[in-house]
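Removed from the display is one protein chain of the complex; every other protein chain stays in position.
Let's look at chain A:
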Amino acid sequence: MKLDIVHDLQSVYRKIVDASARPGQLADLTKDACFVKEEGNHDCPASILLLALTLFDQEITFKVISEKEENITKTINQLTYAKPVETEDADYILILQDAEVGALNNAIEIAKPGTLKNPHSSATIIVEVSEVSDEPSLRLKGPGIQAIEFAHVETNEKWVESRQMKNIEYPLGIEMMFVDHQAQLLSLPRTTQITENRVIV
């Protein structure tokens, strides 16, 4: 089956709305990501491309951080007409799993956080990781969460602290989405407070 840009992308959008309104509740994009995969867009992971197709057009800017940056940037630009720019100017920053360790922290640091008058003029960082799950390594609190939610992000990056620093002057801040190889998506708006659960042995 082919990706239906009206109905399938509406369904992806609604899943992102739910996942963003209820941080910690993962969105399952498996079915939609499969359609993208079948269309054979090579270098770019299907779920990342799916998010780009859902949210990107000529009105937004993006930056890809990956070994295959050039190819992926070209694909996304051709399919969505979104404009590639440097990280600090990007509305969306896509960090793929083959990016070097430290790339995520660096992106968090320099991503645009909006201004006090226009806090919405801020970056969303989309990160490809091997796995996201509801394993209790991260405790989430904040709007959208009744008491507490748990999440786990499988990555070598130490991002929790730099994200917290970035979002400390609320309402300034950035949004983050982690997508894994099974097309599961964890959305973390700037309002979500994260503490790392220490495993005591």
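Here is the rule we go by: a contact is a pair of C-beta atoms (placed from the backbone, for glycine too) under 8 Å apart; a residue touches a chain by one contact, two chains touch by 3 or more; residues count from 1.
Going forward, contacts and distances are computed from a predicted model.
In the listed set "Transport permease protein", "Carbon-phosphorus lyase complex subunit PhnJ", "Hydrogenase expression/formation protein" or "dihydrouracil dehydrogenase (NAD(+))", the entry agreeing with the UniProt name of the missing subunit chain is "Carbon-phosphorus lyase complex subunit PhnJ".
When the whole complex is considered, the residue among A:L3, A:L26 or A:L55 that touches the unshown chain is A:L55. Hidden from this view is one chain, which touches chain A at 5-7, 9-11, 13-14, 16-18, 20-22, 54-57, 59-60, 115-120, 122, 124, 143-146, 170-171, 173, 175, 189-191.
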